[in-house]
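Of the protein chains in this complex, one is absent; all others appear in place.
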Amino acid sequence: MPKFKLDDVDHKILDLLIDNTRIPFTDIAKKLEISAGTVHVRVKKMEEAGIITGSSLQVDYKKLGYSFIAYVGVFIFKTSQTQFVLERISEIPFVTVAHVTTGKFNIFCKIRARDTAHAKDVIYQIDDIEGVSRTETMISMEESINDKKRLLHSIFNEI
Amino acid sequence: MPKFKLDDVDHKILDLLIDNTRIPFTDIAKKLEISAGTVHVRVKKMEEAGIITGSSLQVDYKKLGYSFIAYVGVFIFKTSQTQFVLERISEIPFVTVAHVTTGKFNIFCKIRARDTAHAKDVIYQIDDIEGVSRTETMISMEESINDKKRLLHSIFNEI
Amino acid sequence: MPKFKLDDVDHKILDLLIDNTRIPFTDIAKKLEISAGTVHVRVKKMEEAGIITGSSLQVDYKKLGYSFIAYVGVFIFKTSQTQFVLERISEIPFVTVAHVTTGKFNIFCKIRARDTAHAKDVIYQIDDIEGVSRTETMISMEESINDKKRLLHSIFNEI
Amino acid sequence: MPKFKLDDVDHKILDLLIDNTRIPFTDIAKKLEISAGTVHVRVKKMEEAGIITGSSLQVDYKKLGYSFIAYVGVFIFKTSQTQFVLERISEIPFVTVAHVTTGKFNIFCKIRARDTAHAKDVIYQIDDIEGVSRTETMISMEESINDKKRLLHSIFNEI
Amino acid sequence: MPKFKLDDVDHKILDLLIDNTRIPFTDIAKKLEISAGTVHVRVKKMEEAGIITGSSLQVDYKKLGYSFIAYVGVFIFKTSQTQFVLERISEIPFVTVAHVTTGKFNIFCKIRARDTAHAKDVIYQIDDIEGVSRTETMISMEESINDKKRLLHSIFNEI
Amino acid sequence: MPKFKLDDVDHKILDLLIDNTRIPFTDIAKKLEISAGTVHVRVKKMEEAGIITGSSLQVDYKKLGYSFIAYVGVFIFKTSQTQFVLERISEIPFVTVAHVTTGKFNIFCKIRARDTAHAKDVIYQIDDIEGVSRTETMISMEESINDKKRLLHSIFNEI
Amino acid sequence: MPKFKLDDVDHKILDLLIDNTRIPFTDIAKKLEISAGTVHVRVKKMEEAGIITGSSLQVDYKKLGYSFIAYVGVFIFKTSQTQFVLERISEIPFVTVAHVTTGKFNIFCKIRARDTAHAKDVIYQIDDIEGVSRTETMISMEESINDKKRLLHSIFNEI
Partner (left out) sequence: MPKFKLDDVDHKILDLLIDNTRIPFTDIAKKLEISAGTVHVRVKKMEEAGIITGSSLQVDYKKLGYSFIAYVGVFIFKTSQTQFVLERISEIPFVTVAHVTTGKFNIFCKIRARDTAHAKDVIYQIDDIEGVSRTETMISMEESINDKKRLLHSIFNEI
């Protein structure tokens, strides 16, 4: 549960940063009619409090030739190997997300690949990790929503 | 498949931006021993080519009280309703990702919520969309990897 | 999350009550070398704080002719009917536990019955509730553990 | 099948005990207009016949910080290990119920935990028992019914 | 639970009848060194007690051109229709066994047919019964055991 | 495919035998207005042709205390062990039917047992056969149809 | 079961045709040291007997931009609609094979498409056929074997 309190100014700064992380602090200051120094102090405070942990570049994966997305469920022989397997998985750059789950699968991953043949290679790399017994793959036909901005606006409006 | 060619300078700029979207162009220029103007021109060109589409803020969801992650598989009565259902789903800010799939589920979503009770509410909102027949949920015990930087470095090294 | 603090005396009282809810307060007092009044005050405080909500009789179901246990997963047509269906289920005394789940089933119940034929009747009563589309049953061959005392000792030792 | 006969007085005593195991025998005597000695004799008789085996404290698990409930299906390598695995499971206090089943799972457990992370730890403890090959978990979103009083009234009314 | 007692003579008579229902009573009498009248009385008694309900002819289905065996799981829209559906199923002579189940299926049948095409017709007849929503079929590759004599000997030896 | 031809007389004899295997040949002769010798010759011919292979006693399993029926799907480590496992299974008298299947299961059995506890023992005997990796059980709530007479009449009418 | 007999000459002709349907009859004649007229007569006879029903062109689907293969399981509301649905499916040229099945699916199809997006369109066309309730898709990562020549050689060698 969050331990800090964000005031209205923090909130407005975050609202602007969520939509464009590269917006200059002077622009934020002008829009909010506060000083650029204040913006700087507030952002720094939120970084130190661990609210803001960084920023990431958004790209068009289709334009880059990476239009194939699949979810891979991983079965492990013994759960004590989970950490070891996750470390091996994290060495495969085409795995962008991995969760520990306790339902049908032990680990559940999202992969991005160039095409069917490339996806097969990536899945085989996962399959060949020591400790992995089997994988099951579900292929995405279309990524219709990939947007955490709505969530972030919702979180910061609510706090 | 990508239609443009990125040269070595573009590549080095991207390498720096991937790790920190907020890095000033003057810092990039200094590091790469080129002019800030060149950096500006190259980034603009990559934005216009649609390689770079934006940037997003990275936050610590646990610190913000949103530690509950689940994947929700959605069954729809008729696939002709898929687009309609996706639009209703996109109005729920707690759904951050949604895919059209053609395997067991019609739509596959990722949700972030505060806790079990909140997740139940979000899932019920999806269940109650007109056209949705049933949902099945898989709960994440731990998000171990959520990092597209490795993928982006890999893509830009390869091009 | 618990908002009150239980001290060592509370803890020792609970330890004794967990094993035997009918133990007289004077016996507790003697064992802990405190006054019976103190025991009374402490138990009342824990009841008011909502830690202790009651007590239940433990019986031998086999001796009573109720040796058949099954778990019944219930599928509902629309999740908005969940509350209505739960109310109907709660009118069937042979259902002792029911959970709202969001995985494969909408509701997951535990039933106790006299034998196969009786279990069939109970399951048919659930099946016939308006809003229920289907049920799936898993039959217990033996209830090997049914004991919350170990959990309660563990919780109170930990707090 | 029950071998003893409970008369109307036994029945009325049980009715009162089911609702409150801590009710003093003198209160029962007063309500039923019989002597406290009779109450004592009857309860003793039912304890000796094995109808009443004890009593258990009811607590509010949410208030105690234990709001996470899951059902865990356990697969065992060879069924001859079932008894051994059950003994190891019974050493984990967070497992409150365990059944031998012969359907999809070999053993089916109910666990109570503090939160997702704690549940993961408990499930891993089960997974790491020698002889266990895999587990599958279903998470409860809400425990809507947990009440054996209706069943007990029904049983004692029927006998 | 059986309410009658079979003595040693009954047992020996049953042993002979299980292996050959057409054995003449005089042969039984000779083998057991008792009178034919006694055999007659005992068999009559076991028929009246409902132990023996009849006899059935054993044939070689392969020789008769009926070598295709399948098990068909039937899903019904509402369990209240179970009795109605069973009556319709009992009008299809190729269904030789049908059970009410409460797991995945509502009704579980065994069918014997001439070949794949005939089996398809039989399954379609079941599918087309009012109230049936779907069926799932498992095909037998070989009937390796079909013998209740071992069970009957075992039962009568045990009683 | 059947290689012999049954004429109308054979057919009428079979019709009578299907309903009662113990009917004396003289009764058949009288009903069909043929000689007892003819009945004898025809039955012998059908036995030699392998149409009739024997007869079996029909009993009321419930009255005999065997009211529990289950279907057990058996998974084997390697299919080359199928014959070996079937031989072990055939030593368990409570297994009355067993099929080789190639779908989900390797072998599919029907068992009859006294009650839940007895069924558990039988299933464990199957589980403990060398070569068996796992079993899955489906329990019958009621055997509604168990009648091959309709099939036999249908076959003999058709030939 | 085959009703005609192929002699050694037929067999050798088929062996040559299986490998190359376009081989001129004069080449076959030369290789087998028989007259071209004989070849003509024999092929005609096998066409009239319905052994040979035609020939099909083999192409490299990858080169033609059709590298995406999927298997689609189709669930139908009522099996009586199967024929109607099959006719609608046969109007979609991208479905190259369709089977009536009676297991999990009612109809099972093979489709060839250009890519993920095209496959989605084809699957949606199937989904939108009146009478289809749902589909489930399995995607091929690589078609490793697609060769009926080995089977045909085997059949003709055996006859």
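The letters A, B, C, D, E, F and G name the chains in turn, as written, and every chain counts its residues from 1.
Operating definition for what follows: a contact is a pair of C-beta atoms (placed from the backbone, for glycine too) under 8 Å apart; a residue touches a chain by one contact, two chains touch by 3 or more.
Small disclaimer: the values here were computed from a predicted structure and weren't measured.
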**Request:** Name, in rising order, the residues on subunit A that touch the hidden chain in the full complex.
**Result:** 70, 72, 119-120, 123-124, 127-128, 134-138
**Item:** Residues from subunit F at the interface with the omitted partner, ascending
**Value:** 75, 78-80, 100, 102-104
**Request:** Name every residue on subunit E in touch with the hidden partner chain.
**Result:** 67-68, 116-117, 119-120, 123, 139, 141-142
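FYI, only the chains that are shown with their structure count from here on.
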**Request:** Would you mind pulling out the distance in Å between where the CA atoms of subunit F average out and where those of subunit G do?
**Result:** 40
**Asked** Distance from the CA centroid of subunit B to that of subunit D, rounded to the nearest Å?
**Response** 46
**Request:** Could you tell me the distance, in whole angstrom, between the mean C-alpha positions of subunit A and subunit F?
**Result:** 60
**subunit F, residues touching no fewer than two other chains** = 103, 119-120, 123, 138-139, 141-142
